[in-house]
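Only one protein chain is missing from this complex, and each of the others stays in its spot.
As written, the chain order gives the labels A, B, C, D and E, with residue 1 at the start of each chain.
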């Protein structure tokens, strides 16, 4: 018997508003299962909509950050916040986008020792400052990123993803969100 | 000459999408001025919409928390995160909702010494754990709140408001958002 | 009914030694009310005299620091120590000396984002190191201050004010000293 | 091309003293590969012998702790110390001993949210206090463990494993020890 | 050649005001040498007078705390603040008052493991909370001390000594005050 996936009631799919059902149906088609973040946050439809709108605005938009870079930010900051759901679920997504079965575990434990480029390292250093010490950000934190080719809009993206997962990590810890078993293995075994 | 209100470009009202202009017009009518959080975050319309949808979902909904209690959570956690915009802007709103010109400064500096009821104190203790140590939340953190009359849905609200302002504080620190001068005095002088 | 202004007995003015009564009478004349720090600390006359002698030696002396700069140090370090009395009372004094109704709230929350000159920012960075990490002070902390025009005696003043309020903040927290209601509004409204 | 597995020279197997070669040969037979901790620490033969003697004294001995419990202690404390090698290598061993493909990632991120019994949770709480705050250990830390059936000798084992990996984590961080690629997948896929 | 005893100019005894010279002469008579805290702080006569008035008000007064208990508070909190002068100088005084050559080193490193009574342990736990986390003091911190026989005035003394040495430690770290060589051995060898 599985432990519960949330401290709060988990709605049945068929009881949810149409737009939320549709959103969940689409992710299920793509992933092959319903990630628990969808069904557990759907307990609060209005917050659900806002959260995934925010998520899509940052993670599906065009911009200077690759998809793998965005997931790295999530995994590194969620590791620092000790958020089990986000490290394990986004670790899977990072492995897939980066086509690298090792990178997620490395970044989750300690990005300084991961197989990263200097650009990625600078990006994560900034992201972790936003996650853990945003009060100490000053103008001097921006030029090093620009030297690595990040535009000011890219820097907003880095900071905003770290900020969104500051929220997400706290929600997951609040409701004790459980990652789906599927995530643990995703992206680890090269498809033959 | 005023310092800038953001590290990023601030859009002109007339250049914004219609729905955002309308949203800003309404808050301006109510407040008498445009709070800088609206105009600075409008640099990114999609994130703007998601942020204020989230905000409204938590702060305008019905529920067991009074409006003043919700603002207390914002002021206390934003103080802990050293977010100048949120402490000063939401401090003003707290003074107004609580009809108490002293409470915001007290809560911003140290909620333990503010003029609070035991219920409010328990609420802020939980909110600060979500803000600062959410990884350490366990089942034992919930019963004390229930003893003070908070339902499980109220506890979600407390935690979710702390989580949303974990995001908000980091965004304000990222873009160096400046509070409007108007906020400093609002709610301090009783209307005669 | 007001909450008590101290965890300890508060003496009646008429029961105090003559010199203390006189000192209190003078501040009352100047301020229009008796700040609670005077009447609550008077519970211990010998400590009272030493504390205010120390205070006057640092805050009333001539020297390279302006009166507003000295109050900034108090507000910034008291904010870091979460001392409600000192942030609120000295915030009022700072507003008056700086003739700036905004500066105290800014400095109390996060001096890095306050409307400060580079000289003031360097001063507060040093003061906060004295307040929070004095064990880590080394010779390398002094030249940056000299570059901003502070003499070595000025630097002693900065450090000593931070040190005195390390004491003062702890005493206020120990006895749960309550700021007078008058402080909250002082210096916020320009006199017409 | 692989990044180096150590900041220090890595000896060739054939250049090592006979006893160390033999030790390494045995682990290779069992694991199917040479874990990098053996070959990188062999740069210092005397320290190598002492380290693995200590390791075997704690991990191969009989006693009240199961093999999986011992590995849990390693994974949880190494996660807290952000030691990439130990989290990833001992995570693999934990999955195998516990016959549980999920447990290692859960414990590495946040043991409070892992699928653990109350006994295991109490054990890890104590282990983390040894790892992070051993100065604060007092007599009151022992009775809760005894209530979960741990003998005083078991408690020594818990504390000593946390202490040994305090050393091990620091050595791995010092020499930038890289986990073998093989560890990432071990124990994740049930053998058919 | 000795390193300097202060970062600041050290006055010659004969250049000091009469009252300060007299104060120093008396301590020299008693101790057999001039402790450096006297001659280095005399660089600022007004602050010198206030500091030693404060010191005498707390350390020479009657009250429920023994002389040894007062010095324990100084040594424990100065250890936590890493103040070399105060640990070494007051360590000597503690050895003498307690007639115990071991106690000062024990308390300086970790009071939890020192040869203390439960009363002394409770006293130091409170003193360290004042020294390190005074913002978190609440009403619940007082009853445990009362159970150990401390009156409310004794508790003020404990807190005020911790607060005074919060100042003193920061001043010593600011000016890099050097302890006299004599202190290191004082009270270690029983007089025969």
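Quick note on the criterion: a residue touches a chain if its C-beta (ideal position, glycine included) is under 8 Å from a C-beta of that chain, and two chains touch if they have at least 3 such contacts.
Since we're looking at a predicted model, the values are computed, not measured.
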Across the complex, visible chains touched by the hidden chain are A, C, D, E
The one residue from D:42, D:88, D:130 or D:145 touching the chain left out of view is D:130
Out of D:19, D:152 or D:181, point to the residue that touches the absent chain in the complete complex. D:152
Out of D:42, D:83, D:145 or D:186, which touches the unshown chain? D:83
Omitted-chain contact residue, chosen from E:3, E:32, E:118 or E:143: E:3
Under the stated touch rule, tell me which residues of chain A contact the chain that is not displayed. 110, 112
Name, in rising order, the residues on chain D that touch the hidden chain in the full complex. 7-8, 44, 46-47, 49-51, 53-54, 56-58, 61, 81-83, 130-131, 134-135, 137, 139, 142, 152, 156, 159-160, 162-164, 166-171, 173-176
So which bits of chain C touch the chain we can't see? 135-138
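Keep in mind that, in the parts below, only the chains that are shown with their structure count from here on.
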Contact distance in steps, from chain A to chain C: 1
Chains in contact with chain B and with chain C: which ones? A, E
By CA centroid distance, what chain is farthest from chain E? A
Interface copy of A-D among B-C, B-E or A-C, with over half of contact pairs matching by residue number, is B-C
Measuring between Cα centroids, which chain is at the maximum distance from chain D? C
Same or different: at the chain C/chain E interface, is the fraction of residue numbers used by both copies above or below half? same
Whole-Å distance, chain C centre to chain D centre, using C-alpha means? 51
Counting only residues that touch at least 2 other chains, which ones in chain B make the list? 82-83, 110, 135, 137, 173, 176
What is the shape of the graph in which nodes denote protein chains and edges denote touching chain pairs (line, ring, star, complete, other)? other
Throw together a list of every chain pair that touches. A-B, A-C, A-D, B-C, B-D, B-E, C-E, D-E
